[in-house]
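One structure coming up, written as structure tokens, with questions to follow.
Only a single protein chain was left out; the remaining protein chains are all shown in position.
== chain A ==
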Amino acid sequence: MEFAELIKTPRADNVVLHRPFHPAVEGTLCLTGHHLIFSSRRRDNAEELWLLHSNIDSIEKRFVGSLGTIVIKCKDLRIIQLDIPGMEECLNIASSIEALSTLDSVTLMYPFFYRPMFEVLEDGWSSFLLEQEFEHLSSVTNEWRLSCVNKDFSVCPSYPPVVIVPKSIDDEALRKVALFRYGGRFPVLSYYHKKNGMAMLRSSQPLTGTNGRRCKEDEKLINATLRSGRRGFVIDTRPLNVAQQARAKGGGFEQEVHYPQWRRIHKYIERFHILQESFIKLVEACNDQSHNMDRWLSKLEASNWLTHIKELLTAACLAAQCIDREGASVLVHGSEGTDSTLQVTSLAQIILDPRCRTIRGFEALVVREWLQAGHPFQQRCAQSAYSNSKQKWEAPVFLLFLECVWQIHRQFPCSFEFNEHFLILLFEHAYASQFGTFLGNNESERAKLKLPQKTMSLWSWVNRPEELSRFQNPIYEANSLVIWPSVAPQSLQLWEGIFLRWNRPSRFLEEAEEERINIIKYNKELQAKVNVLRRQLAEMEADGEVQEGEEP
């Protein structure tokens, strides 16, 4: 298909762009296959706005006389308005945008056309291989092995080709366990807590069904992670009754009789459409212009967004606590094991593992626990808060995870190597990007699409020193400790950087950030000077002593 067919009016002049907190600008609007480009050539402030069509969530048009107005609502929650003279032009442009922003074929997406203008120093597609992670792991323990049982994606279509499993379990057993777990997602290692050798596993629900099927290999697999005489915890992200109902559909949960060494905790985390609705309500509340405090607070409350944040953080703390405080191994799963499970396991690692709080470590976490673990990004992030279509598989699961990280970040501002902008960046690219990283629903799909060969990885770009510097937290100081966030309602805030990003004037806050960076820089300079002087002093003292010794 040629994009040109979809673009009847590629260019319109005298278009006026309106954005909150910016004066209206007049300029030229151009449509290309993947971008909407607005450029104003006014002498005093020439500027260009490039908007990916895939970033457009919904579009509205209305007319006053022959002046058409298009309101574009983006997946990154920005809203812009374009006044386009001429009814026909406006209609053409609107229908083009609509068509181009809802292309259904992945291979037509921009990442397949994007040619990087930068030199690739490191190919991001191979930056975070599980093999490297395993190497790291085997330096501290030999209880685990790398299994290639899924190398052709036949055992579990949503798992990566290699996974880490207990050493004592062979591939044959894994195949059997896969048949006992929903979607073949047998328990694999998610995180190994070096401090006490405890492990966090993740899987999907066991297929016990109504007649209480069991699978010896499954029991053996997860028992292999326990120390003798110690119990482990199964954290089920569904409430008990939902887990019980799941049995009727062939699913279920680990029953005490068959798993006597495991204690099951149900920690409910909301999913799918409930989250999506909450997201939509919250964004609506943030765009409410009624200037009424009570209304805002009740809308905020009604959206339930912060409740979800609180529940999720609580569950993650619980998992982390079981591992670090109780010294127990943990198995986390919900139903499919591709959403709430990953939220819990990845957040627990943020709390427990200082490596995940570095930039590279966090990237590795996202790759390992989200991309390779088979979170269906393509489905979940197809639409954002402004979409009208009510597809049931869309949900801001990843955004919730990022926001929880932000909440922890806010409580421990010095313990993270990256800053808020880095989290916002990931949010944006998960929804619309020139990079192939977040395309597809799992590794198998990505392999079929040949993404590593045909598209550029986000990591290739972001890990270049000049980009990286934008995402560094100036007050970072490596903290090797476990960080326990507060989950009290008073400690949680709305993430302004996402939800009020386009609704607040940011100049003063940016200036404050600048000031902070300057102070840190100045402080470092002074520190360096002090060090030089100290060294000089030490040398002079040493010289003095030598001379004194020589004198007699």
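A few notes on this one:
Here is the rule we go by: a contact is a pair of C-beta atoms (placed from the backbone, for glycine too) under 8 Å apart; a residue touches a chain by one contact, two chains touch by 3 or more; residues count from 1.
As a working rule, contacts and distances are computed from a predicted model.
Missing from the rendering is one chain, named in UniProt as "Myotubularin related protein 8" (options: "Myotubularin related protein 8", "NADPH-dependent diflavin oxidoreductase 1", "Desumoylating isopeptidase 1" or "Aldehyde dehydrogenase"). Residue A:Gln321 is the one among A:Gln321, A:Ser335 or A:Asn441 that touches the chain not shown.
When the omitted chain is restored, the residue from A:Val106, A:Ile265, A:Ala447 or A:Leu468 that touches it is A:Ile265.
The chain not shown here is touched by just one of A:Val140, A:Ile274 or A:Cys414, and that residue is A:Cys414. Of the listed residues A:Glu88, A:Asp123, A:Glu256 or A:Glu511, the one in contact with the hidden chain in the full complex is A:Glu511. Note on the undisplayed chain: of the listed residues A:Leu300, A:Ala447 or A:Leu468, the one touching it is A:Leu300.
Residues of chain A that touch the chain left out of the display are 265, 285-286, 288-298, 300-301, 304, 306-307, 309-310, 314, 317-318, 321-322, 325-326, 410-415, 475, 477-479, 481-494, 496, 500, 503-505, 508-509, 511-512, 515-516, 519-520, 523.
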